[in-house]
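Below are the structure tokens for one structure; questions will follow.
A protein chain is absent from this complex, but the other protein chains hold their places.
The first chain written gets the first letter, and so on, giving A and B; residue counts start at 1 in each chain.
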Amino acid sequence: MLEAVARRWWQQRTVDTQRTFTTFLAMLLLIALAAVLSRGVFIKPTNLLNLVFQNAILGVISFGQLLVILSAGIDLSVGSMLGLSTVLLMIFQFLGLPVALLLTVTIPAVFGAVNGYFVAQRRLPAFVVTLAMMLFVYSLAQVISGGAGIYSGLNGAPLSPVLVSFNRRGLLGVPLPAVVWLLVLAGMALFLRLRLGHFVFAVGGNERAAVFSGVPVTMVRFLAYLGASVLASVGGILAVARVGEGHPAAGQTYLLDSIAAVTIGGASLSGGEGTMIGTLLGVLILGTLNNILNLLNVSPMMQPAVKGVVILLAVYLNGRREQR
Amino acid sequence: MRRLAERVLNEIGVSLNLEAPAGTLTVAHQQMVAIARALSVHSRVLLLDEPTAVFTAAEVEAFFRIVRRLKAQGLGIIYISHHLEEIFQIGDRITVMRDGRVTRTGPVQEFDRMSLVRAMVGRDIDFSRRSQPTALGEELLRVEGLTRRGVFQGISFGLRCGEIVGLAGLVGSGRTELARAIFGVDRFHSGNLYIRGVGRRFRSPCQALSHGLGMLPENRKEEGLVPSRPVLENAAYCAVQLQSRFGWVPWARIRRLVRAVIENVGVRCASTNLGVRTLSGGNQQKVVIAKWLAARSDILILDEPTRGVDVGAREEIYALMWRFKADGKAILMISSDLPELLTQADRILVMAKGRIVGELPREQASEEAVLGFALETSRGQRHVN
Partner (left out) sequence: MSTDRGERQVLPRLNDYGAALVLLCLVAYGVFRVPNFLSEMNLSAILYQYSIIGLLALGQLLVVLTAGIDLSQGALLALTSITTALVMVRHGPVMGVLAGLAVPAGVGVVSGLLVSRLRMPPFLVTLGTMGIARGMAMRIANARPVPIHNEAFISFGSGTLIHVPVSTFLWVGASIGLAFFLTRRPFGRHVYAVGSSEESSRLSGVSVASVKLAVYVLSAFLCAVGGVIWTSRLGSGSPVGGQNYELESIAAVVVGGASLFGGKGRVDGVVAGVLIFGVINSVLNLSRISPFWQGMIKGAVVLLAVALTQVRSGAAIRAPEGMARA
């Protein structure tokens, strides 16, 4: 009797919800595994919180990538944008923190707008446009920073102490990464309930139908790419706060990881499917996986291989559920 | 490879430019190519699925000649079609399916139109049901001299509150293109469009929507639905676009409205949260219709509203159209189904080769009259180019 009720409940959930739920179960499984392997150390609150802090940067970037992927696109330039933003933050410090932060977010946003223009308005393939932008922005960051990392501002002063301590103390005792990640989460959730954000799913799911339904497709797409860049630069701010350095290559690993996280979280690369919570779970799963590998003494060299397997597994499982 | 292609095309009596990309052929010719391809592998059984959906009358004749020739050659043919007249013309044996089961099978002599429909539906359909004329109000839409180079020219007509205007014509006459141009999907090059007396030129369906227009596209699945998204969401797209202020969406209100419309339209689904792709074809159509009803457009353009819909659902759609009419709104209905036009439209405009060649008020309309207009100018040819 209970089984029948449960089955009916399950069948009435949307595909998105089903996938997210399954991803949630997967994460619980992984956490359980980690707990066992670490003899309980893993699930200590401090460690779990640490998991969140460590992955905040990936989390923020992955939300941006989610936005773009939902619109049936992809943004290969997010890693370079992050790198650029770290460099920008360092060199603009002398203007004072608020102005520096503003510039750090708006300049990459301009490039994001260029992405949006070419993909949304001119309808060029997102892969190539963002690939070109990735090369361009990375190179730009190198030119600005002279190719190396930046440890101090233009005037030679070290990174503003405010930012670094913020990283540890944060707001009301909650460290910065968590605060920012939460804000971004809330912001995205709000955006997806607004008109243009809501339409992202339609634009990615079936562009023609969206056009015929009167959806302003170009604007929606444009905003997705803009958002991805903005979020990438927010990630950059967090990165600088963490390590006190700006480097063009700071974002390199985040590109593929963000795509992995979004995919593991159940989003489809062809657009129109995926949830925020799913992406969040995807990020945490990646983080937990890393932890588990460490606990198992697996060499870090094998990380890409494990990630590769996980991605394949996630895609396979997602695909299976779709076919039913 | 060339020789093989030439040979099979000859077998079916068609001659084409072998170098032309397939996408540039007329639809009828594309079908011929597909048939030729089937022949090239020496098929013994040929399965034709709605082959004449987009043929002119002349092309249907030519096609049947080919089919009869193939029959004489000993090929077995399974011919799937909604066009009852064709089935009687070309069939030897009829098998009727409904809901995934065979309901009746037998030689064609055993059937007549009524019994065939009964096997499809399980009840008699009254062909004499007509829409009631309504008092007409102001002119909602007017086009004057609308032209899109090479596709349609000099189109002029008006649409008033409470009217259903049917747009008849052979395939290729430019009806869908006209609708798309009015709705902002394509452009028109000259002429004027007036909505409630004000001149407009829509650059996108988004604009058209905001001025009270709606269009049910011919191709429901590809142009009307986002398959991965829930039924409720799909049906709400237009409403969301129209009722949001500064991006803020009144979700509670919209959900209530859309749920009511979905029920009104008669969509059968386990839950409106389910993806629209889990629904049957007919129900999917209804979701698209629900979407436009929820938009509360004043002017609805329906492009083949009952194509691919089973006979039962057809009646439900007509009922919705009548209600729309009675509410003082207007419908422009493009249809290739003559009985449908004759029973539902208050007025029929006939297009041929991109022009309006005739107008028939309800009292004067008959199949012969409509076809007379449609064929007179085109003489069995299809090309506008």
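Everything that follows uses one rule, which is that a contact is a pair of C-beta atoms (placed from the backbone, for glycine too) under 8 Å apart; a residue touches a chain by one contact, two chains touch by 3 or more.
On a predicted model such as this, the values are computed, not experimentally measured, just so you know.
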Contact with the hidden chain (one of A:118, A:181 or A:225): A:118
Of B:68, B:93, B:113 or B:149, the residue in touch with the unshown chain: B:149
Options B:52, B:176, B:284 or B:297, residue touching the unrepresented chain: B:176
Contact footprint on subunit A, counting only the chain that is left out: 74, 118, 122-125, 127-129, 131-140, 142-143, 146-147, 207-208, 211, 256, 259-260, 263, 268-270, 299, 301-309, 311-312, 315-316, 319
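The rule is simple: only the chains that are shown with their structure count from here on.
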Interfacial residue positions of subunit A with respect to subunit B in the complex: 11-15, 17, 193-196, 198-199, 201-202, 205-206, 208-216, 268, 272-273
Footprint of subunit A on subunit B - complex, ascending: 185, 204-206, 208-210, 215, 217, 222-230, 233, 237-238, 240-242, 244, 247-249, 251, 270-271, 273-275, 291, 295
